[in-house]
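Can you keep this structure in mind? I'll have questions shortly.
Only one protein chain is missing from this complex, and each of the others stays in its spot.
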């Protein structure tokens, strides 16, 4: 794919890369018809099922954007990575991991069963709902806004702007997600929650309702790729060890029941959300290519048509294609 | 740790590394008392609980060996990685993955339950017993020796010598592992096995009984690190894509119920066995250090005293220490 | 035991029976020390662990009362039988059984897991919490008081007095039972609830908090024994078919995880509650004895010290003894 005769770090090389990504976004956009947009709340249901966009931001400043990159969407489960990071920064990694394990689970993301079978009934990891709700309870603060302020500030430093909640999404999630309330009460009974349940769930639903774009996700991914340091400002935003645990979790548990297949076929840490977003992280790679992104990059994808596992159907295919061609796999 | 003033690629640097590893092997050997040797068959029960050895072989030829490196031990579950690789080479990756998934599971390695709950009842991955037995059935050949010949040949090419079965271990495993027979009959009923069950189990027990040393494991790890190409001969022994899926599986499912924690805290693909062995793989890393092993290396560890999850208790601690100090994590 | 020389239907026979029961109540009261009083709410925790009382009311009017028969206690799970009966009377048996199955389950009474594993996710039976909460939602009425009015009226007709709620128990249950809220939200998500969840749970907690005595339970049992007809007034209070399904449910699922053992060793329909009460029903029996109770009777027992399964430890032993001696088993 990447021709040896083109130095991809030149302007001409960048044009070449842009054309390449554009072609494949066009190609996979046609396959969005095989998926289905999430329909449990109106806002998600009304997303354009044929939308597909990608943003790739390299450590050296190279940016490739293609397709529907201007659409805003709610971050949904991708925010679980962020709330976990902030909880670890506030309470310490070991304190958090006493309350939430970091093991993958064969059960689905909204399972209560795994809590009932296992001893102790500890949530398996922060990326399933039971774990993410537990994490929300660990955030400092008495109100959901207080709890989320550090997360907003972290995002502001990463993105350069303060993220906003999609109030319609938030209200819909809060008012319809009975399974999450079930999980919350279960955790409360078992003693895992450190805050009032309604505040905890409010916090959880709010951070899931943050509006983002593929550029935002790519910037978050880039900071994670760079071990928590912002590559533009060199400011350390996330401790290296916490960033690494977060990336490890994304690789082992980030793509719902297809996490193992994504790790095998794509091979990079990623977290998807029900709105169709995917946050992917490429740590610096040693490869024979002269591709700029091998110094490390973040990738944001949006494609609201989902496959059976709840991941963006075209987004996964696009990522798999690019990762294989550019040899991005960790392995 | 690794001093900037020492060029670790020189002879003096190598001495420095050797001393460093020796120190930490000594240190962690004292913690073997906290673990317990597997006792379900006599051979494992009679292992020296305080043994600890490590071998690290870098792509550039650097070798560090420390502790009890001369002991032979049965490869046990580590062989599941190899039988999976050979099955994929013989039958094709997609054929094998139609019969065995590559998803991590929250249940234990010898669970039948996960087959019963899930639809379809496909084994979760090739590193749990149900998956490994299914894989054994997929190997070409009418007898267990025929089935294993390609695996022996692959190992001979990697190691330079033909591996041998520990007959006592093989006979003990074959005659005592009733749970594996239970799993085998379950799979047979569900239609997953493509060979006679007794041949399939014979094959499985035989490859688990292969004798290895930490050097052998390190060499296997090195070939996997190098995407299946032997670094000395440049001979491609395993197709790159299959090697990558194998490494991905090791990272997501290789360390029993502690796989997620190992990925988070150590961050390299590894597979452990009940005899106390660990096979670890370090793909080439981009790091600020001048450590020779960052060009890629394989690591073999042996420490028969196990923790509750069934992993070498001192081996994990030693790997974690070294990986953190040398910055080996994939993430 | 029951001597052929004594006609137990005479006054002298009745004295004989009274002495007999008194002796065994005294005997088993000494074994209350082996059990533990429920402690999850203060009211239950403060019950006298050594209390034991029984009331047996025969169809022919014979009454034997012994031990601590004057104590009031909350009816707890025993009320699940009553709410099921009233729901069936209001909505029809087939309508109710479309929403709640009548199958025993190997999982514990407050399990959510069984809802998650099974397809469809229908509650197993009306005597586990998920089933009882579903039943509460089916009762007619917009408030919990409206929903419970028919149940109060039924009890008033059976007992001759209107039952009262123990407000302290109700408030404690309502404010502490997070697992029941978890179950409630799970059911809500799955579409099993036909009323507002908070009204449904209020209804459930209220009927569990009704105060009763062993005489009350014995009278309820007597009416069930008599296929729903009050033996004093001949008034049909419960349709025969509904009464029979209720008795069948008590036999197969009434004594928590010891239901099968109770059916095997005692052999009569019974339902226990966490306060230590047991409601037992003896349908008319054909036996060689001249015991008045073989024409049918109801039995109420109270003994707050519980065994591991959550049943009155002395109560079960007393019932087993009497049932075996008097040959009360259905089988």
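A, B and C label the chains in the order they appear, each numbered from 1.
The rule is short, and it goes like this: contacts are C-beta pairs under 8 Å (C-beta built on N, C-alpha and C of every residue); 3 or more make two chains touch, one makes a residue touch a chain.
The structure displayed is predicted, hence computed values, not measured ones.
Looking at the complete complex, one finds that the omitted chain is in touch with B, C. In the complete complex, the hidden chain is touched by one of C:73, C:109 or C:124, namely C:124.
When you scan C:14, C:230, C:244 or C:320 for touch with the missing chain, the hit is C:244. Although one chain is not drawn, the whole complex shows that of C:172, C:200, C:213 or C:252 it is C:252 that touches it.
Among C:163, C:231 or C:283, the one in contact with the hidden chain is C:283. Listed for chain C, the residues touching the missing chain in the whole complex are 101-107, 114, 118, 124-125, 243-245, 247-249, 251-253, 257-261, 263-265, 267, 269, 283-286, 295, 329-331. Listed for chain B, the residues touching the missing chain in the whole complex are 111-113, 116-117, 177-179, 181-186, 188-189.
We take it that only the chains that are shown with their structure count from here on.
Touching chain A and chain B together: no chain. Chain A maps onto chain C through a rotation of 180°, based on Cα atoms and reported in steps of 5.
Chain A and chain B have centres, each the mean of its CA atoms, that are 30 Å apart. The distance from the centre of chain A to the centre of chain C, with each centre set as the mean of the Cα atoms, comes to 51 Å.
Among the residues of chain C, those in touch with two or more other chains are 117.
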